[in-house]
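Pasting a structure below so you can have a look.
The complex appears here without one of its protein chains, the remainder shown in place.
On to chain A.
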């Protein structure tokens, strides 16, 4: 069974063709690196999968059923979560509030329902322990480090019991130690049967956690092969166009 199948996906913005004839299959628990230079179509592809906008052509199948996403909530509904590069956190709220934003736990008191702070803090604390992150659930995000913010954003996807997690440059702005922790986390997501699409510019990250690498150039998929049959040199050549396709 395939988790996600993209068939002949194309996307045009006015006269600009951002994607053409992209086919991609993701299996459950698979970690796929998505690479390409700026403007290669990575972001457009990710936004189509995440439901930010529909493709101009082609079909998207999730768990063998055709899906039509028009907004991110649609994609989240079937089990696709995104960790955005800017992490999409509200700085003025606590870690727990961010993790549970939009799906708060509530307690009924008569006709009113109130936030269940204790339960949300406890669950968030559990998620941070799973992620091995030294982050307090009741700390405000504004005072957190880059790695802690990343943990909050990832904890949010864990909460949703996602089947596919899209990570947009998760290691771009964090310390060396935190990079190792994020990569470790990706491996544990895989072991738990969760598929991950890792969008990254960092060759070492992709080669250390991904099973497969997909390279985009000028809106086309130019390579899609197991990581052990490729090399950083080949991928670099594919990204820059020194090598046409593989």
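Here is the rule we use: a contact is a pair of C-beta atoms (placed from the backbone, for glycine too) under 8 Å apart; a residue touches a chain by one contact, two chains touch by 3 or more; residues count from 1.
Please note the rule applied: contacts and distances are computed from a predicted model.
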| item | value |
| --- | --- |
| Chain left out of the displayed complex - its UniProt protein name, from "Anti-sigma regulatory factor", "Cytochrome c-type biogenesis protein CcmE", "Fe-S cluster assembly protein SufB" or "Sugar ABC transporter permease" | "Sugar ABC transporter permease" |
| Candidate in contact with the missing chain, chosen from A:189, A:206, A:222 or A:238 | A:189 |
| Among A:12, A:63 or A:130, residue touching the chain not depicted | A:130 |
| Option touching the unshown chain, where A:53, A:84 or A:207 are the choices | A:84 |
| Sole contact to the chain not displayed, among A:11, A:42 or A:76 | A:76 |
| Touch list for chain A against the chain that is not drawn | 72-73, 76, 82, 84, 87-93, 97, 101-104, 106, 112-115, 117, 129-130, 132-136, 139, 143, 148, 156, 158, 161, 187-189, 191-193 |
